[in-house]
Structures are given as structure tokens and as C-alpha cells.
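What you see is the complex with one protein chain gone and the rest in place.
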Amino acid sequence: MLSREDNELLVRTDAGTPMGELFRRYWIPALLSEELPERDGTQVRVKLLGENLIAFRDTDGRVGLLDEFCAHRTASLFFARNEECGLRCAYHGWKYDVDGRCVDMPSEPEESNFKNKIRLKAYPCEERGGIVWTYMGPPEHKPELPELEWALLPDDQRFVSKRLQECNYMQAMEGGIDSSHVSFAHRFNMDDDPMHRDTPGLEYLKQDTRPKFEVAQSDGGLLIGARRNADEENFYWRITQWLMPWYTIIPPFGTHNPLGGHAWVPIDDENCWAWSINYHPARPLSDEELASMQAGEGIHVEYIPGTYRPVANKDNDYLIDREAQRNQKTFSGVKGISMQDASLQESMGEICDRTKERLGTSDAGIIMARRRLLSAARKLQQESLDPPALDPSTHRVRSTSVLLPKGVPFKEGAEEAMVAEPGTTFVSV
Amino acid sequence: MLSREDNELLVRTDAGTPMGELFRRYWIPALLSEELPERDGTQVRVKLLGENLIAFRDTDGRVGLLDEFCAHRTASLFFARNEECGLRCAYHGWKYDVDGRCVDMPSEPEESNFKNKIRLKAYPCEERGGIVWTYMGPPEHKPELPELEWALLPDDQRFVSKRLQECNYMQAMEGGIDSSHVSFAHRFNMDDDPMHRDTPGLEYLKQDTRPKFEVAQSDGGLLIGARRNADEENFYWRITQWLMPWYTIIPPFGTHNPLGGHAWVPIDDENCWAWSINYHPARPLSDEELASMQAGEGIHVEYIPGTYRPVANKDNDYLIDREAQRNQKTFSGVKGISMQDASLQESMGEICDRTKERLGTSDAGIIMARRRLLSAARKLQQESLDPPALDPSTHRVRSTSVLLPKGVPFKEGAEEAMVAEPGTTFVSV
Partner (left out) sequence: MLSREDNELLVRTDAGTPMGELFRRYWIPALLSEELPERDGTQVRVKLLGENLIAFRDTDGRVGLLDEFCAHRTASLFFARNEECGLRCAYHGWKYDVDGRCVDMPSEPEESNFKNKIRLKAYPCEERGGIVWTYMGPPEHKPELPELEWALLPDDQRFVSKRLQECNYMQAMEGGIDSSHVSFAHRFNMDDDPMHRDTPGLEYLKQDTRPKFEVAQSDGGLLIGARRNADEENFYWRITQWLMPWYTIIPPFGTHNPLGGHAWVPIDDENCWAWSINYHPARPLSDEELASMQAGEGIHVEYIPGTYRPVANKDNDYLIDREAQRNQKTFSGVKGISMQDASLQESMGEICDRTKERLGTSDAGIIMARRRLLSAARKLQQESLDPPALDPSTHRVRSTSVLLPKGVPFKEGAEEAMVAEPGTTFVSV
């Protein structure tokens, strides 16, 4: 439960809001590299943190991310021509390069110096891990590019997708932090899921549906430990990494299966991008694995063609199947892990009213993550304090699932397992 | 014409508004019993007086009407599992019984006492007359169940339907009170209507299109008498019962035809349920009558499949047929009594601006009904005075159509005819 004031602080991310300014200090996954497949190809509308932008790949292959609207008369650059290292507005021909400089102004006298006075808002972009990243904050504070393990791997060891989620980023991210709901919302999915094949962890999960939670602060965010009974001597620990400001990593189900992670990025206060990544640090993904991911299985989804909106969405009640719900094929009647989460999270309303919640011990991770975000936003606003997780070394972490003797604190016991070394395999029960 | 202030008072029914609090003192038709056909079947979203609720029938056959959103993290119980005497949230498995008690909380430690602290908003429900009724007011003020004649009859003597009307309840109800519009909006319908067959009253109606109105207060609401010339000695009286807070009964057309009545129930301030009931106090409805009602004739309508929204609606201009209008098949071009009313009432806007009206003598019933509602709401708010029509004896009334000698006041002359005795036949010219 949050006060109305804290909830507002948490969910608002437009420019000038404390949380919006916090998020602008990090690199942001902006779009898939494959959305801009070729030089001088078609530009793409991008909305991030409430700002309408346009992305394009220029003649030299560089990606630009500009204000969507021409500086002259505010026509959208969606209609512009992408040609010869710049985007030329279709209204009066003003042309901008990837840095937002006006490089041609053919409607004005050649002797005019006007074009040199025009600079369109432009955010620096970098490509890594199949993603175009952007930085929307003060240039002097631009950090190093993120070094999340999945972003550093060779392309054949990773599959990335994004989907539109029609609610505030925070209620989407809370699902990624919250290990507890897996035993319910996804209960009847886990056996089928190709990413969970043949893992002893699943048995522990089913046997003990009331895990004890312990949360510890990490340099980059939080370690959220869910402890379940395993045998006489040991606990089964699933430890989720949450990394500031919006990354979550799913604890593994066996070392033979790929890992999974997410990023939860605000489009505006009522919508977000749910990024879903599968990856294996030590081997290429198999054809079978890739085929199932492309088909929208596991944490991925099927889209309405030409969009990143899921076929199952709130307009069609997520294609709920009451027969499947009754027959225990699905817990809620909604198919697929991602849409099970999205349907529940979107059902809270576009922006969840957290003054009405009643939180329990299983919500410890969520409570701590909110606190850390609120605290970082306030410290930045009030004391100009740099937020955590700017240093890429803090990103090189793994979630893990381990058996630990009953007396051993999870943070110490799993310490080595939680270091990411791209190229090496990982620890998992 | 109303002042802006009075109009606001009349149309707003959310919790905390004076009219909303008044309505919460009455039993409310919430949904059709047939919407919850089986135990442990699919739950149904219900919105009443601006509150989002979820209805379900539990393992024991009882109906629950709960807050739509789980007390834990506010996910919708539309996705819940209806099993073993409770609705289990699909997010973390919290389970509620029909009284809103949290009866299972599997995500928290068993020793935790947390579940006993959780109580979800729940409204008591009763079934009568094919309808699930609910009471949303203070428990200590819960009255007896309504004893409207149609609700007390055996099932085979009654047909009930509901349809979505996309405007405030009051402008819908005004059509039920207003006997005057029948001569216009429905002029070319009456001969065709199977509920009006072979009735001398129709002839009086057509001969005299300018009835004189007399309105008298009744214990439960109003008697609205419309007086037309019949012959030298007699007037033809059609007397409509309006019962607080939202019931209207259509004066009969012959004792061989079923009676008709309505309830006009706020969903929110911009939408209402128009309930339509046909019934015969003394005999089962015939197969022919039932077939025509099921086909959407008379006061019923055809629906968009899977919904209670009419096929003819504001998005398609009610399928207006200008040729039928020109040829005097319909007065307005819209087909069917209910949609003729609904189209006109919705055309006033979602909430009618009554500061712009110009009322005449034929609006006497409407004027009095508004006054009674406003007065009851104010008296409840300011003096905590119980409203009228809580006592079920006030519900046992009939509308009537009678010939009365010219000197006889209608209230006295028709007194006996207006007493409801389920099982006995009724009076009608």
C-alpha cells in the first residue's frame, strides 16, 4: 500500500517528473534493431517516457532518434523522406541529420542563416544486443552502455521481443519481481513450457506453494530470494535479480534451458513496452528453441500483424477460454505466461491505485523495489545524487536457483552463482 | 425545466451522492438469474450505481456479488477461478466466499493470520422473479424484498429481459412515466404489436391525442392519470403506476393480453439497464407470446450476440429506415417500441441538460416524479428520513385502464382496479 502521493511519484515519468528525470539518467531500450532493417529505410514512430519521437537509420547506417515534429510548423516527420543522411520533412523540405541539426532548408533564401539556428531535439543512440538504446538525459551525465549479460552475448545466443502492455510500467514490472504469483497464475503452464523441460526445481515449486521471502539490496538493485523446502538439510532458493531501473531476470530452470529476462519501459503513463529476452550464456539457441520463441511461446507472444500489440488483448478479454480454465489447462483461462500476467496487470486499470492494496509477506520484493525507486528519484531531485546501477559492472549479474544448507544465508551462499560471465555456463538446480 | 443544481442531484448516483445514497436504500435488480446458470460456473462483471462488481454462483448455489478487484493487489476477479464455494484470484490465489470473506490465502505462511483481516466488499443477493436482486446500502437498513406483482408470479407467467441503454437512467425512466409520447413515437406501431391485439382502448387513444393529465401521490410513488374522451358519459382513463425508485407499469390493453412493466437502473451516470417485463397475473404466457418476446418484439429487443446491447444502437443510427418513416410504418424511422424510446432518449446526450427544457401540461407526471426523487434524496441526506416504498405492501399495485363517469375522480374510481392480487385477473377496457 502506498500513499496517493507516493503512487503518483512512482507512476509518472514524463519529462520534469522526479521519476521521469531518474529514468532519463539511464540508457533506455528504445526499439528493436530489426525495426530499422536498412539504411534510408522507413522511419518508425517511437514513444518513450511520454515523448513522441521518430527513429530512422541514415545512409551511413547510424540511427537517429528525433522529436517527431518538425521544428518549422510541427508537421510529423512520419511523412518525411529518409534520404542522403537525413530526414526531410514532407511539408517544406527542412532536413535533419541524426544529431537533430537542420542540414537543409530549401524553402528559405540560400543566403539565410536560419537553418543554423534550428536544432531539433535528438537523443544519442547505440546498438547492442539487437536493441537500439537511447539516452534521454543531460548529456554531461551520460553513463556507459549497459552490460546486461544478454546484451553482451553473440546474436545467436539470444532472442529478443517486445510487446505492448496497456498499463503503467510499474504494475507490469511488479509481475517480474513477484516470484510468488508463478505458483498460481502460471501453475498449469509450467510443465508444457519448452523452457522448463526436465527440471527438478519445478517439483520443489509445486510441493511448496508458500515460499518465504528474503530481500537484500545489491549494488544495482535487489536480490529477491524465495525459499522453499527441499529436503532435510536444504532449502531450494530461487533468487531474482532486479536491476535499476526496470530490469528483471528469471531464476533458471536447469542449465540445459535458456535463461529469461525482461525490461519494463514506460511508453507513457498508461502504456509500456514489455521486453522479453531469452538467452543462453554458453551456447547458441537451438532451432527448436528459436522456432518456439518466434511462434510466441514461453515469455513471448503472438502479435496483431504489423504491430507489437498481442492478438490476445483487453479488447477481446484476452481470448479467455473458460473451458480451459475449468479443465486446469490454464489457471485463469488466458493462454501464455506473458498474457496471463498482462491480463491481470491491465485489469488493475491503466494506472493501479495502490492506496487500495493489502500487501503480505510475499510482496516483500515489490515493496523494496518501490522504495528503492522512490528513494533514488527523491535523492536525485532533492540532492542531485547520482542513482544506483549507472556503472555497467553492476549489470553483470545472474539470477540463480540453488540448494543451500538450511543455515546458510542466501546472499553469501549464492554469491558466486550470481556473477555473470558471458560465455560460461550458469548454476541451476 | 430544472436548475443545474437539481439536475445534477437527480442524475448522479455514485456512492456518496444524495441520489446514490437514496437508491442504495432499495433492493436493486442486479442481473438475470439465467446469467449465472450453474453452480461454479463463469462469473459475470456487473456495474451498478458506478461500482464495478463481480457476480458468481458458488458450489452451494448461492449468488455472491463482490468488489470486482481483489483486495490484495487489485487484479480483476473476472480472471478468478470459481471453485469450492469461492472465487479464487488468478494472480496469487486469494479466495473469497459470497460474503466477501477471504477463506484461503495460499501465498502467505499458514501461521499467518492475515487472511482473517481481509474482507472484500460484498453485497447480499436474493433471487426472485428470474432476477438476482442486491442491496448496496447500510446493512441495518436492509428492507424486505420487493413484492412487485411480476416478481411474485410463477415463472411461466412472466418474461424478463434487460437491455443496455446508453444514457442516464432518468431520461430513460421519464419515457416510462410519460404516457403522452405513445400517441406520437409509437403511433404506427400499436396495431401491429401482439401485446395490443383487439383492444378498444387503442381506438380511444387514436381519437384523442391530447389527453388531460392528473397526477396523484401514492404510498409508493405516483399515479399518473391520462384522461381521454370516450363517450357522452365517460372518460377513458389510463393510469400509470410509478413506484420509487425506478419502476413503471404500463396500463393494460385488454385483459386477454399480458401486462408490461419496467425498471430503470443506473449502471453509471451515462448508462442504465432498461429492464422489461411482460406478465399475466392469471395465466401462463402462451408459446406464441413467449416466442415473440424472445424474438425481441413488443417492449423487448434483439441483441448483439453475447451482449445485452441492442443490434440497433447509436453507432448505427438505430438502423433508421427513412422509407418506413415516409410510408408511416414507423413514426421516426426506428423499429420497435423500446428502440424508438431509446433512440430519442439517447439523442438528448448521455446526460440530458434539463435547464434547456420547455415543459407543458403533458409533462406533469415527469415533473412530479422528479420532485419526489429530489425530495426523498434531500430528506434522507439532511434529516435521515427513510424514503417511501420500502414496505413491500406499497409494491402490490397495478396500473389500469378504465372507463369512468365524467364526475368521478380517477383515484377513487379506479381504487380497486389498482390493487395487485397475484393469481387474479385484472381490470382493463
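Details
All chains are identified by letter, namely A and B, in their written order; residue positions are counted from 1 within each chain.
Keep this in mind: contacts are C-beta pairs under 8 Å (C-beta built on N, C-alpha and C of every residue); 3 or more make two chains touch, one makes a residue touch a chain.
Just so it is clear, the structure is predicted and the values come from calculations on it, not from any experiment.
When the missing chain is restored to the complex, the residue among A:Cys85, A:Ile118 or A:Leu290 that touches it is A:Ile118. In the complete assembly, the contact with the undisplayed chain comes from A:Met105, out of A:Val63, A:Met105, A:Ala377 or A:Val397. From the options B:Ser33, B:Asn229, B:Ser362 or B:Gln381, the residue with contact to the unseen chain in the full assembly is B:Ser362. Within the whole complex, the absent chain has one touching residue among A:Thr42, A:Gln294 or A:Thr307, and that is A:Thr42. By the touch definition given at the top, chain B reaches the unshown chain through residues 174, 180-181, 183-185, 209-210, 212, 317, 320, 322, 325, 331-334, 340, 343-345, 347-349, 352-353, 356-363. In the full complex, chain A touches the omitted chain through residues 42, 69, 71-76, 78-81, 89-93, 105-110, 112, 114, 117-118.
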